[in-house]
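A short write-up of the structure that comes next.
All protein chains of the complex are present and in place, except for one that has been dropped.
Read from first to last, the chains carry the letters A and B; within each, the first residue is number 1.
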Amino acid sequence: MSTDLQGGYGWRVDEIDTDEMILNMGPQHPSTHGVLRIELRTDGEVVRAARPHIGYLHRCFEKHAESVDYPGVIPYTDRMDYVASMGNSLGYALAVEKLMGIEVGPYVQTIRVIMAELQRIASHCIAVGTYGMDIGAFTPFLHLLRDREKILDLFEWTCGARLLYNYNWVGGVSHDVPEGFVKACRQFLREFDAITYPEMIDLLIKNKIFIKRTAGIGICSPELAVSYDLTGPNLRGSGPPRDLRRDEPYIGYENYEFEVVVGEGKFGPRGSCFDRNWVRALEMKESAKILHQAVDRLEKMERADVHEKVPKRVKPAKGEVYARSEAPRGQLGYYIVADGTGINPYRVKVKSPCFTAMSIFHVLAKGMYIADIIALIGSLDVVLGEIDR
Amino acid sequence: MDLVFNLLPEALPHWARVGLAGVVCAVILVTLMALGPIAYVYVETKIAGFMQDRIGPKRVGPHGLLQTIADAVKLMFKEAIYPAGADKKLFILAPCLVVVGAFLSFVVLPFGSRLQAADLNVGLFYVVAVSSISTVGLIMAGWASNNKYALFGAMRSAAQIVSYEIPAVMVLLTVVTLVGSLSLQDIVWAQHGGLSRWFLFRYFPLMPVAFVIFFTAGLAECNRAPFDIPEAESELVAGFHTEYSGFFFAMFFLAEYTEMFVISVVASVLFLGGWMAPHPLLQQVGPIGLGPLWLIAKAWSLVFVMMWLRWTLPRLRVDQLMYVAWKVLLPISMVLVVAVGGLALWPPTANGFPWDRWAGWILTPLLFAYLAYMIVAARRWSARRTREMAA
Partner (left out) sequence: MDAASVHARLKDRFAEKILSFQSEALQPWVVIAPDAIAEVAAFAKSEPELAFDNLLCLSAVDYPKEDPPRMEVVYHLFSYEHRHVFVLKVHLPREGAHVPTVERTWAVANWHEREAYDLFGMVFDGHSDLRRILLPDDWIGHPLRKDWVDPDFYNGMHVKPTQQMAERSMAGEKIGVGPFDITPPNRHVEE
């Protein structure tokens, strides 16, 4: 076990050549998407080895989950991937519903789809925007954030919160959509299709400098991606068209028509940082497509009680389940063990997509420039809250 | 300076007149130089705001006009932190060198036919030489900070500035070939006669390319985006000035904006006619020459373009930057030197291509018309969007 800590660094002194420098991209850094510490062994500007240290944002989610009841875990799940909270609570609610055998009605399912896809667009706005900012283009970040504000306004209107919603409950959702939500959603989609999406593509994705910075680095082959359990846009950027919404549909995704966006290697080898970002950018368009269909469906449905299937006391029988859902950052998995005797879960284990994405970092980072390290982290779209839980 | 010299009374001894003239010039220049960045910082934040669909500073003073002054006051009162292990003498000396390198160039900038502190007959050479002092200052800043990030920034900056000086100077050579003198005042007088005589439109495709190369290399000299890796915020926190706070940081800031202005003025003098108006009729209003106004207008529009580029483009990686300097700009500039030199020596084209006379007068109105069209179209589009959103 190499647990020698030479002054806080993980490498032993005899492992290091004399002309290499150890550079610490410390926990406080403008571009590491959270408190992440990366130790780099560099030879000038070229990175010879990289070692990420996580755990600065560890808030003991799994231990907390054992001391609150099943519905009480939902606010904790929001705080894991705080940029995409709807996805987290959806995954947990699905897992507990699977454990208890609850099936929600089509009205609640449509609402959940709308919220999940709105959250996906908002999360990708942050992902693509901050990626541009890391590369140096400040302006698209602000444009995308301005458009994300419109989504957050919709969320605030529905459930009162802008970022951490406590929305997807076991068996339903916390608030019904208000009157006029459909109109507002359509308004947002109009603006998204007309302004946000074309602007983003023109200003950022098609920018020559951006392409030059990202299209040749961080190449991840499909086998490596699967072996390191990369999921979501990270996997699709390398080629395999795996999307849980298409492969194992949940909450009614089989009723919607959308394309699974795959990295095409347009400007460089397939599986580069540019491809992963490309998948995220184009996925926003696909989410908008789903939203159009979902909003049309919602309009035609009559209102139902969203708390209809919410059990008064969530007390599953003894059992365990592993349920997966497609969060904006990848496949989010919840392993819930219920011992049947109490109202608290016995064990909740979260497999967060960013955790596995971060584990591939040291492989892809070898031989890059320091500037590319930043581009790599941005392209993997990590949120430290989800890695550290 | 001659102007001031002549204005001083004859009664004083010669050395006193010279000394006093020098002091007065220095005071005027330093005042202008120090006031400039205040305006630039405000304009930059406002431009950044408008490009990013937000307003920018608006609270401090009417329309946020006093924001920079507030920033300057804050920076002056901030604690000057010296990092542990930093070489204190070098640490303090570094920002001084950078500022000096930027400010010294003001001495030869011609603001009018007689408004120039010193019309050195090696004016252009002097500007290039003196702006290299800043490089030494940057490296000192990086080394003396005792910080790996700062060192990285300094090394990158040194490599970048040194590499981009070469195409810049080569392109300057093309202009010098056309004029035959390094004195900036002579260069301006050689463009006398209106818009079509400006060097930007000489040998029509060649000199505009030279202008673009000079402007790009100048951007790299100032460490401005897209070449701002030495101070890349997202990678190196703040590059070579990571460890500087308070007034030292203000000095680096000052130096950067001043350098931007200097590069813009040099570009205007060399290519855009300096203090010459586009048409001789516009040169004077009665007895008052409008030279300085024209030069400042040209320089400020180039500064605006620099700011525009900063907020639009991502930054290049260090090896891509070097690639652009050595494999793209340098060969083109070498070809330009040879071509322009050859064309100037060959009698039929000694004064430019036959179509140069119209190039300026056709292109400039086209450019302004295009800009006006873009502005009008943007306003109409945004008005339409506002109407749509209200619906």
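Please note the rule applied: contacts are C-beta pairs under 8 Å (C-beta built on N, C-alpha and C of every residue); 3 or more make two chains touch, one makes a residue touch a chain.
Just so you know, these numbers come straight off a predicted model, no measurement behind them.
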Omitted chain - touching chains that are shown: A
Among A:75, A:216 or A:240, residue touching the chain not depicted: A:240
Contact partner of the left-out chain, one of A:107, A:210, A:228 or A:256: A:228
Chain A residues that touch the omitted chain in the full complex: 1-3, 5, 10, 54-55, 58, 60, 62-63, 98-99, 224, 226-229, 240, 242, 247-248, 319-322, 324, 331, 333, 335, 337, 346-347, 349, 351, 355-356, 358-360, 388-389
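Simple rule for what comes next: only the chains that are shown with their structure count from here on.
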Distance from the mean Cα position of chain B to that of chain A, given in whole angstrom: 44
Complex interface listing, chain B residues touching chain A: 48, 51-54, 148-149, 152, 225-226, 228-229, 232-235, 237, 311-320, 385, 388-389
For the chain A and chain B complex, residues of the former touching the latter: 21, 23, 29-31, 45, 132-139, 142-143, 146, 187, 190-191, 195, 203, 207, 209-210, 212-213, 369-372, 374
